[in-house]
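Below is a slice of the complex: some chains, not all, each in place.
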Amino acid sequence: MNRIPVGVLGATGAVGQRFVQLLAGHPWFDLVAVAASERSAGRTYGEACAWKLAEPMPATARGLVVRPAEPGLGCELVFSALDAAVAGPVEEAFAAAGCAVLSNARNHRMGDDVPLLVPEVNPDHVALIETQRRRRGGRGFIATNPNCSTATLVLALAPLERRFGLRAVAVTTLQAISGAGYPGLPSLDILGNVIPFIAGEEEKIERETKKILGTLAGDVVTPHPVTVSAQTTRVPVVDGHTASVFVTLGSDPGVDALKEAIRSYRGLPQERGLPSAPAHPTVLMEQDDRPQPRLDVNVERGMASVVGRVRRCALLGYKFIVLGHNTIRGAAGAAILNAELLHCQGLLAR
Amino acid sequence: MNRIPVGVLGATGAVGQRFVQLLAGHPWFDLVAVAASERSAGRTYGEACAWKLAEPMPATARGLVVRPAEPGLGCELVFSALDAAVAGPVEEAFAAAGCAVLSNARNHRMGDDVPLLVPEVNPDHVALIETQRRRRGGRGFIATNPNCSTATLVLALAPLERRFGLRAVAVTTLQAISGAGYPGLPSLDILGNVIPFIAGEEEKIERETKKILGTLAGDVVTPHPVTVSAQTTRVPVVDGHTASVFVTLGSDPGVDALKEAIRSYRGLPQERGLPSAPAHPTVLMEQDDRPQPRLDVNVERGMASVVGRVRRCALLGYKFIVLGHNTIRGAAGAAILNAELLHCQGLLAR
Amino acid sequence: MNRIPVGVLGATGAVGQRFVQLLAGHPWFDLVAVAASERSAGRTYGEACAWKLAEPMPATARGLVVRPAEPGLGCELVFSALDAAVAGPVEEAFAAAGCAVLSNARNHRMGDDVPLLVPEVNPDHVALIETQRRRRGGRGFIATNPNCSTATLVLALAPLERRFGLRAVAVTTLQAISGAGYPGLPSLDILGNVIPFIAGEEEKIERETKKILGTLAGDVVTPHPVTVSAQTTRVPVVDGHTASVFVTLGSDPGVDALKEAIRSYRGLPQERGLPSAPAHPTVLMEQDDRPQPRLDVNVERGMASVVGRVRRCALLGYKFIVLGHNTIRGAAGAAILNAELLHCQGLLAR
């Protein structure tokens, strides 16, 4: 198989670093270009990037020269970790130039002809790419992955929705600081503290969940009718978003059936054996006090939603806790899995 | 006015220390006795107690000799900060010996003839003390305050329940480590982490809320019909329990009326000007990112529930955040305010 | 006594907030003006300032209109919490306009005619103000307090230097995040981490300590001959700089004499009863595991250096731990105590 050259836009930021780390040694993709702001352009990645991951910077990335985030990077697949303040037009320019843009930015997620993909959940939404190509012309396109907390939540909801139907979700998140990027939150704000607000986050969870679980018919995704209500908080954790979830299902299957649905859930990435796919996209823990970010965030290399404390709720039916890695399954890992899905479906081929 | 001699049971623990700190300089009560386990007995409080509060140990407490937790302490009012493992029979022994026992322990809270008091919310439940005296004989009695997270929650719910009715509550707590006492949580478990479980806490929130908001008729408290469902978590915060609350009210008053109800709420402690009463038992913050434990836990000297982010919820009607000081309004301060209420109603007089 | 109107430059920053908090209710000084960057100017302090202290914003400050940091604030005494990037010329302008400038910024600390004051240690250096006035003309002047970690260290060294002589100091600091201001350190850098570097800090400790302990003769401060070598680190603590100190004294007095020197140390602020003076500028703790930031940073309202673990060192003679409040004795409180000293010596009078 021919290897595919890829680039990362916004490569020096927190999510950009995670892309670079996850792409090192990827069996299909070769990182050939890193792009960032004008300020960084022209220096090597090793010089320009204040690397903040505990895993060392891949040697192959260190010597790449950082380039401006403009088309002409020599690759037809780019991952976008751009800040939302600039992602909109830049991603459009790359798509117009014929690139497949796999974006983690929020800008285009809710676009009518832009798929918002979770490969285990709505791989059929890939068809929107053809709509997008038809409308906008050319081979390029934009495909997106959800917001970090939505990614964790929706993966846990999907097996329930598929098997039992889903009517209502009330969710409270406890989100890690790496979700705010770098420099992100000032330490004086979060050390020994909780901040009960993340700008725009609740709206994203409420809207994106409905689109991902929605139905594609013709060219249109009809959002899922589930009612989602969220409160989001920031806690002093480095990696790993935890969510406390109360749900009303379409039926009353009992706790054991719920657990079994979570334990046995598989999707297309598992069937096709995509390189970044977790063996189990949803992992069930039975211990009372799990999942915990410090102990469980790396389950399935950060690509699973880890569910625990599944039990009945006197008010809404059921309640549970779910944990996911916000910069892996919630960002860079999600976009890479999306690219693998598209490649496997022939959408990246010339 | 004659000052009232008081004792603290379990005085060397985390809540016991808070009692000792809050009683220093109290206008009505004189701390004359501190009691703890056999291991501590016989040494001065200054020697026996590993003081863990940022406020210094009161000089007046330092020289008190720690005594065993047995009747005969020379005071007819004792505050109990005993561990639940021993509180049951010890508190009963003090009551049988004629003492007023103001307990923070969970053991007797749900007793049929034991008032579970929040002075702004259910001061009429004080009448259970007469029932208790009648049943058990003698002047002594046990009166309790709620669990720390319940205390914060119920104070925020009360103005809504009183004005609009209350049908349902889904609550997720983010609780501080001081709520687990000392030594409490191992640091390896909580540093940079979230633990999604606190043993017994959810049941306490669900039961105690219904009792406190319940109706006393004759000798019986009928629990409030509200449905309460809780998930509780521990976060790396020293003091201050935060709760994310979704509520369904009996009517749909609109956000402004809700805010006004919270802002204007007052109760008997405010009317009577009890020494430990906050001017405002419920404080409303309008900034998006408040309340926060580090900045707001000491509002009203830790005796208020601080509410923020009040807004509509598409699922349950309304949602908001509430913060309270878990060892002040959630423990020692609550018991002291209860004692002030009882004194003011003549129940501590000879 | 006539009250003295004062202003705070850089009032919205971390140290500026501490000035505003400490000046509320000051017996001599009235806060009449708050100045900050152009961006904040024109709004009320309550609106312009993102207050980050656990103590609430003083009501008297809330309504003050923030003004640009230019002379003409209507007060002849200003406290400067300006960032070093702008403090130099702004402070000079205020001095040239006739103001007494009590500065916490580093810019002028090492100026030949600028006193670097610790009132308990070198009150005689106040005489440099006359030199400064003579050289620069006019009544205005600049007087400074030391860097936050120097302030804590030098106060602990002074009783030893005065009594036994001081030859050498090797110090390692563990500094709190509030010392870096706001926004200061990104949380991703410091949560669960140690950063073994603070730009410029070691040089400040080494130079400032020698100037403060130095001798004024005529118009010149001759630095103390002590050799000081520092390594500085940042740790995840909100308030309170800890230092591990190894010292060689001029004689070998024994541990008991050292402790006694620390315990009994008093200076001019204590003799004169200055309002912000701690009763004991150096406090000795005998427990093995003290001082600790969380428990001891507020000893003497944050105005003391708290010393513990005093013992022999096989290499340099003696070693000990010292803790101080970095934004009180290490910044705003220090400048206010300096102003009190100057007022008491007639240097603020018309």
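Side notes on the structure shown:
Note that the chains take the letters A, B and C in the order they are written out, and that residue 1 is the start of every chain.
As a working rule, a residue touches a chain if its C-beta (ideal position, glycine included) is under 8 Å from a C-beta of that chain, and two chains touch if they have at least 3 such contacts.
In this text the structure is predicted, and so the values were computed from the model without any measurement.
Within the whole complex of this structure, the shared sequence is present as 4 copies, and 3 of these are drawn in position.
Going forward, only the chains that are shown with their structure count from here on.
Shared contact partners of chain B and chain C, listed by label: A. For the pair chain B and chain C, the distance between mean C-alpha positions equals 40 Å.
Between the Cα centres of chain A and chain C there is a gap of 48 Å.
Mean C-alpha positions place chain A and chain B at a centre distance of 42 Å. Shared contact sites, meaning residues of chain A that touch two or more other chains, fall at 191-192, 236, 238.
On chain A, the positions that touch chain C within their shared complex are 14, 52, 177-178, 182-192, 236, 238. Touching chain C in their complex are the following residues of chain B: 51-56, 191-192, 238, 294-295, 297-299.
Taken in their complex, chain A has these residues touching chain B: 168-170, 172, 174, 191-197, 199, 206, 227-229, 231, 233, 235-238, 242, 244, 246, 288-295, 308-309, 313-316, 319, 321.
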